[in-house]
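Provided herewith is a single structure, encoded as structure tokens, for subsequent inquiry.
Of the protein chains in this complex, one is absent; all others appear in place.
And then chain A:
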Amino acid sequence: MSEALRAEHCGSCSSTKPGLPVSEAPRAGHCGSCSSVPNRTPRPGSRRPPAPVASAAMRLQVAAGGPAALKVVAAAEFAAAPVRLCWSAPAEQPLSPLCSPWVPALQLDSGAVLFSPNAICQYLFLAGGQEPTDLTNQWLEWEATELQPVVAAALYAQLVHGKKGLEAAGHLGKLLAYIEQSLSGRGTAYLAGDTQSVADVVVWGALFPVLQDEASLSNELQALRTWFQTMTLSEACRKAANSVLMPKGLLEFKSYLQKQPPPCLAMERATSNEPEEEEASERVLTEEEITAAADAWARGAAALPKPWHPQKPVLPVEGMRNVLITSALPYVNNVPHLGNIIGCVLSADTFARYCRLRNWNTLYVCGTDEYGTATETKAVEEGLTPREICDKYNAIHADIYRWFHISFDYFGRTTTPHQTTIAQDIFQRLLARGFLLQDTVEQLQCEGCQRFLADRFVEGICPFCGYEEARGDQCDKCGKLINAVELKRPQCKLCRGIPVVKPTQHLFLDLPKLEEQLEPWLEHSWSTGDWTANARYITRSWIRDGLKPRCITRDLKWGTPVPLDGYRDKVFYVWFDAPIGYLSITANYTDQWERWWKNPQQVELYNFMAKDNVPFHSVIFPCSLLGADDNYTLVNHLIATEYLNYEDGKFSKSRGVGVFGDMAKDTGIPADIWRFYLLYLRPEGQDSAFSWSDLMLKNNSELLNNLGNFINRAGMFVCKFFGGVVPDMVLTMDDKRLLARVTLELRQYHQLLEKVRIRDALRCILSISRHGNQYIQVNEPWKRIKGNEEDRQRAGTVTGVAVNMASLLAVMVQPYMPSVSQAIQGQLCIPPECFVLSHIFTCTLPPGHRVGTVSPLFQKLENDQIEALRKRFGGGQPEDLTVVCQAKPTPPAPVPAPASGPVVAPGDPQLIQELTEQVAKQGNHVRQLKANKAEKAEVDAEVAKLLELKKQLALAEGKSPEVLVPKGKRKK
């Protein structure tokens, strides 16, 4: 098309510059001949003189050939708005990045740019004194959402596909009828009343290109015809039509339309919008698949490999797949929360269980990470030695994991002699190979305590946000990382003395030098192993940032001592030290640990962690091991999760928000339900959030109604209808199709779990039981059992197939819910040699097999129960008390007489604040006592104090203290 030959016309000197490509026209719209600003630049063919306009003109950029130009030009005319019209070729730079090149844009005085034609029209009218009304708003919205898409489609059909008139109009009829109705219904001359408004211009602007003149409108649309005619004949509209549609009429728009994707109307699309994912899994089965599934079924338990039980200690075996699994070592001084549990130990456990069921020779080790500042600080807090702190918390961790059925082959700790030996050996090897550097670091030293202060031993004012209790490594308020020497007014956390900055010598791991070994190794590991996307991403960005030497020593006492003169009073920095824990923990498990850890030829190593741990496992630790050069086993598969949030926020120990490992068992919800739900929302690929109501929903819908219901029905039918003995089965084509369907899900399950997509694989289990439920529902064995011989045989077949599916599910579910799996195994008397996973679904419970007593596997979770739990773990609320009160049989100790308290003046804000603080403090105290498993009597006494404080607070707030009676008591 010929945009390139358009001319600019200057209103002041009347010179036209034919043939000047617009893109070369003076950008600011100045006339090249007289330098005045043309207020409007009609195009050749338009003979009309420019309209007079106000001096301060806003720039209205209009692309030649864009249909929306009509309404804005018309609106500018109607409102006699002071705009300077600039025609542009669509390729020209738009006024703002949001502007589509074909759509008009108006630059406002403020510099803001309007890119919506309707908003431009409305603005122009508004500037002319016409405020929008509900009615004009409604027309504008209708035009934008309803009319425009239809008009665009009609125009496209007409100009690009060459369809004629009504044929092209498509859905337009309905919309025209709507306008007709509105006009005749209201009896007004214009859309929003008796005078012209922005609504008329906008709707006319949209309709004009498709209608052109009222003749195309049928006689029934009388009101519309009249209105359209009036509009088209108005001066403003005529001007707009002339300037936009000249010289070629509608063909002006053709080039624009040809560049658009064919319009696709919402109404035409609606049908193909919905669930595609569901259908995708329901793909058509081939004949071969069905035959193969039936063959596999017929081969029976003999077709399964023999379950392999390794000797203890588990050691790599030549010729087998040897899988070594670690989960990130939890830091000892914290009780892990659900996020920590799903992030590493539970994910790794599920995978380890899966590996064992696949007959892979598997070792799963973990332990508590015990060295470092945090332990020292905690020890000072609790008045214990670091060793005592570690002993205490290591036991808490071990307890929690036992409760969650985490199947460690060994759960150890990092504070052992093996740790010292191995860490020092790696250190010496790095030193000998020149991978360590020395440097002087400025550090805070407390003269009172006679020591350099590790970051966490310093507090002061945050240099970024001014928060007064910023820690030496990070500010809790603004979250920024802090260099301890930058803290304002630093204080020693132990003696409150003021530390001074002193230089001290430290050792650094020379990562830049190791990078040339790291990169080829990474490349190899990535091409042969499964690294989660976030692990690759985080690692890549670390390396791209450039590796810097990294300090591996710290001025602490609680750590692995540095075996080098000049550094004897220092220990290894926890991140140099901690991953070595994997090796030393294995060494505590077996003296042949090197067969796992110095054996990359035979061993495949999986590291499980949350994503914040990635760089240490993908860069720093591999560098240490590569530099130490002793044929170490390096990570092949790095599996990192995203974060799990609690309800709508973060887990917070200090605020008491969220469920922590030790509390999970107090909820009365079985460990397997926790495992199931956590794995169901395992943050694979993106963050997820724990939610109580969702937990209830998933338990009741997926476990109880789907999985549990199916397995229970299958077992019950065998018991009730066939005397507890699996009946004979005569497979029909439908049954074989089901076998193939189940096999498909089983394959999918393997594919996903081999890639450690634990959450997704769980869905395959649930689909199998869904298929099972459908199968039972369709075949109705409970009816057929009462029928004739053929019906009874059918009931037998369906029951037999279903109970075998239940048997398969028992094995598949074992990595996720080990006790449930065991329960099914017990109820159906599944032979132990069938507890192995293969790629086929075979008949493991043949006719004649006797099942045991069948009982429900899951319990319904009730709303009340879940609400109570949600409140209990919501943090800092009075409901906390119910926990304490329900947990013990005796009522709380008598409450001291309120007379001892201050005289209560309701509403005194200072008193309320004081009491609130005291309540919070006492609440924490009670929680702490409970966490430390304090004596009952002591807890009772403290709870009584807390109750009394809350009562006073309620009085001060003017509430009735009645509400404070713990719920647990009130019910009785």
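Criterion: a residue touches a chain if its C-beta (ideal position, glycine included) is under 8 Å from a C-beta of that chain, and two chains touch if they have at least 3 such contacts; residues count from 1.
Operating definition for what follows: contacts and distances are computed from a predicted model.
> Considering only the chain that is not displayed, what protein name does its UniProt record carry among "Asparagine synthetase [glutamine-hydrolyzing]", "WD repeat containing, antisense to TP73", "Eukaryotic translation elongation factor 1 epsilon-1" or "3'-5'-exoribonuclease family protein"?
Checked against "Asparagine synthetase [glutamine-hydrolyzing]", "WD repeat containing, antisense to TP73", "Eukaryotic translation elongation factor 1 epsilon-1" or "3'-5'-exoribonuclease family protein": the hidden chain maps to "Eukaryotic translation elongation factor 1 epsilon-1".
> Return the single residue from A:Asp109, A:Glu318 or A:Asp864 that touches the missing chain.
Among A:Asp109, A:Glu318 or A:Asp864, only A:Asp109 touches the chain that is not shown.
> Check each of A:Pro132, A:Gly460 or A:Pro490 against the chain that is not shown and name the one that touches it.
A:Pro132
> Using the definition of touch stated at the top, determine which of A:Gly185, A:Gly319, A:Gly383 or A:Pro503 touches the missing chain.
The single option touching the absent chain is A:Gly185.
> For the chain left off this view, which of A:Leu60, A:Ile120, A:Val151 or A:Met696 is in contact with it?
Within the whole complex, the residue contacting the unshown chain is A:Ile120.
> Touching the absent chain: which residues on chain A qualify?
On the chain A side, contact with the omitted chain comes from 97-98, 108-110, 112, 114-116, 118-120, 122-123, 126-127, 132, 134, 137-138, 140-142, 144-145, 148, 185, 266-267, 269-270, 273, 479, 534, 537-538, 541, 544-545, 611, 642-643, 645, 648-650, 685-687, 689.
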